[in-house]
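Questions regarding the structure given below will be posed in turn.
Apart from one protein chain that is not included, each protein chain of the complex appears where it belongs.
We call the chains A, B and C, going by the order they appear; numbering starts again at 1 in every chain.
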Amino acid sequence: MSMSEKIRQNSLPEERKFLDAIIERNECIASETYEMVLLPEIDFPPSKPGQFVNLYLKGIFPRPFSIAGRYGEKEFKILYKVIGKNTEYLSGLQKGSRIKIAGPLGHGFEWKEKEYSGFVLVGGGIGVAPLFYLWDNLKNVEAKKYFFAGFKNSSEIVEPDGLGNILLATEDGSAGYKGTVVDLLEEEIEKFSSPLKIFACGPGGLLKKAVTIANRFNHDIEIALETVMACGMGLCQGCVVKYMAEEGEEFRLVCKDGPVFDGKKIIF
Amino acid sequence: MSMSEKIRQNSLPEERKFLDAIIERNECIASETYEMVLLPEIDFPPSKPGQFVNLYLKGIFPRPFSIAGRYGEKEFKILYKVIGKNTEYLSGLQKGSRIKIAGPLGHGFEWKEKEYSGFVLVGGGIGVAPLFYLWDNLKNVEAKKYFFAGFKNSSEIVEPDGLGNILLATEDGSAGYKGTVVDLLEEEIEKFSSPLKIFACGPGGLLKKAVTIANRFNHDIEIALETVMACGMGLCQGCVVKYMAEEGEEFRLVCKDGPVFDGKKIIF
Amino acid sequence: MEKKSFSSGLLRVKLRDDFILESPIMPASGTFGYGDELVDMIELKYYGAIISKTITLQPRSGNLPERICETSCGMLNSIGLANIGVDRFVREKEVFYSNFHGKRIVNISGSCEGEYLEVIKRLEKCEWVDGYEINVSCPNVDRGGIAFGTDSHVLRSLIGKIRNNTDRFLMVKLTPNVSDICSIAVAVQEAGADAVSMINTLYGAAIDVERKKPALGRVVGGYSGPGIKPVAIALILKVKPELDIPIVGIGGICNGEDAIEFFMAGASAIQIGTAHFSNPAVAKDIYNYLVNYCAKEGISSIEKIVGVALR
Partner (left out) sequence: MEKKSFSSGLLRVKLRDDFILESPIMPASGTFGYGDELVDMIELKYYGAIISKTITLQPRSGNLPERICETSCGMLNSIGLANIGVDRFVREKEVFYSNFHGKRIVNISGSCEGEYLEVIKRLEKCEWVDGYEINVSCPNVDRGGIAFGTDSHVLRSLIGKIRNNTDRFLMVKLTPNVSDICSIAVAVQEAGADAVSMINTLYGAAIDVERKKPALGRVVGGYSGPGIKPVAIALILKVKPELDIPIVGIGGICNGEDAIEFFMAGASAIQIGTAHFSNPAVAKDIYNYLVNYCAKEGISSIEKIVGVALR
């Protein structure tokens, strides 16, 4: 066993790479929302839904984006929303451009097929991105699957591929249920047969509510968190979140210990 | 008289503007050498050969470039050599791009037609740029005119438009006289009838030698200097050169008191 | 250029009861010549006050070149207080200053207390001077300057004496190159200053890798521009709670958002330095940004956001 294997076994569960990738596609698919397909120059390590990649763009910090889907051993997809300097720059990059990327990073979602009668995905806004990938992975799972997706309005809607129950909410009611996606979740969840596992990603408020709902009905829940990251790979200790460990409150790194956490352990 | 006129009369001989300009042309005309025509969005003030413009490109300091020719009340030309970050960037700009410029800046060359039997222009490398403009302006002057232009090799040659005696030197002898332009000047100048006025622009070594030659034959000489400039307009006091004034050595600002100076007063 | 306000008062700031600026924007000393340099090129009305380059008793030719150098996030300078001296300043700049619509501040320096006081004495005779900014922190001169700026006792004595010799607006410019800027700022306030301006340049240097030499002739100079903004903001945040007199913020301000950061950190007004080089019309751009900001936020005065980040 090589040293790096030894070390990895010790502390790092996954293989990660820092490499060049070619932009294969970069298309606007909803209001300020883009889908980008990246082709790494060499094989990209196996990844899990919930894991993310760093894109090295402008400025000092790279930018983290959830893997939103994979195509074979190399290509993967991200979905992103233009909100600032780097995403702006990203949206202007042409097919064929080369960027540096690192990944897959962090820990993804866990699903033990046998333990649940249903899986409930809850995404708000661009928070649907990692859930798209999870949705793909749940394709052959026998349990029931529900994808709750919420957006501000109909111009922002992006929907996952594949079969299953997709439940749509918009805050302004311009499509689907009128209200937030957790309002919709609250109304529907009682109808599903327990035990359920919920996977949520989106703004902090959404996650907090989703956890409350999970607690109320005694379902398991994993949430994918976002914090500002300097490194995305455990170097800087900047991306902490408060976590209720057995020994009491402590900080966990969103980039390395997360971004997916047991929702009930996070102190919002 | 408005205040700004009053002030200007007091200390600033010329009118200057800070404005947008459109790139009308940007062409490679010799090795790493480009000709750019700029169209300011509004009338550009009158200018003199030897004056320069600031281009606001990348980073903290704008970059100064000599006016190399004018077309009417607006357009003007610059010649530039790609040597670093800003000139690199400049060379990549497309026709139609908009950049900020300021000018005309500094003091230009002076020629009193009646006092000289000949005018001798001596340019080394991209130092020919302001002399092209001067050459245009001397078109209708009756005195003899000579343009000495020197380059490293034939790939770098750029030649002025218009009639007159153009004497070419290349350091490797690939075109014209083999040697530096001041070597050629030294050989030729004795043949011209005095009094002459010499105008020189180029690397420091060239200017120093040109002044030595002017001194030897007792000709007047004006030289256009280059220093690193932070502002190009007298704000920072950064661009100083040592000058022998009547009261003794002092600093002069290349951007404001120059870039054209009486060659015999500069302490190299 | 009459002495009347052109803004609706949104950007009016008070630095002393009798020292009110119609715009909180000033040029930082040494980056705007004597104030008159761009009079034909840009509109000066966006400046609430003009600040001269540092004036000394005797004319100074300054340091040997190279005096300036661009860096990736700013610039270095070792100008060395080059200036025409107080007497020529008084003679040559009267017309311009007398006609300027806003406040007229002269930045002064000296190599000993006596020099500072003598410069003040000569300027007191000019009714076209409204106030002084005391430069006790120039890193580019061998004697004088820096010692005053780093020793709170020496500084207190100097400022106290200057205070005794003028009733005009008196602002002291602080250097960031100290272990404890708060004690310096407090000393300055206790000595009777009306405001502090901060920060002057950081110590900085660069190597010209081609020549294998320091980029500046004097080796070390003053570092300014965007790269020093976090330092300026930090020091203002530190000093603000300790002071009753206003702070004038300086350091890397390039645009309206930078200016807002300074106000929120505790600056009552701002100075723009290095940004003049990359944008001679920077004051206009910032002015317009601030007016729009007030409108957008629905606030009646920019003073409303001074120090909000600390509340």
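Just so we're on the same page, contacts are C-beta pairs under 8 Å (C-beta built on N, C-alpha and C of every residue); 3 or more make two chains touch, one makes a residue touch a chain.
As the structure is a computational prediction, the values presented were derived from the model and not from experiment.
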Interface partners of the hidden chain - shown chains only, full complex considered: A, C
If the hidden chain were put back, which of C:I42, C:I84, C:I250 or C:A265 would touch it? C:A265
Among A:G164, A:G179, A:P195 or A:G234, which residue is in contact with the omitted chain in the full complex? A:G234
Of C:I20, C:V178 or C:V291, the residue touching the omitted chain is C:V178
Residue in contact with the excluded chain [from A:K17, A:K74, A:K208 or A:K265]: A:K17
Chain not shown, touching residues in chain C: 71-74, 76, 150, 177-179, 202-207, 209, 212-214, 219-221, 223, 226-231, 233-235, 237-238, 257, 260-261, 264-265, 305, 308-310
List every residue of chain A that touches the chain not included in the displayed model. 3-4, 6-8, 10-12, 15-18, 56, 59-62, 100, 102, 227-231, 233-241, 250-251
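The rule is short, and it goes like this: only the chains that are shown with their structure count from here on.
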If each chain is a dot and touching chains are joined, what shape do you get: line, ring, star, complete or other? other
Expressed in whole Å, how far the mean CA point of chain B lies from that of chain C is 35
Roughly how far is chain A from chain C, centre to centre by C-alpha average, rounded to an integer in Å? 49
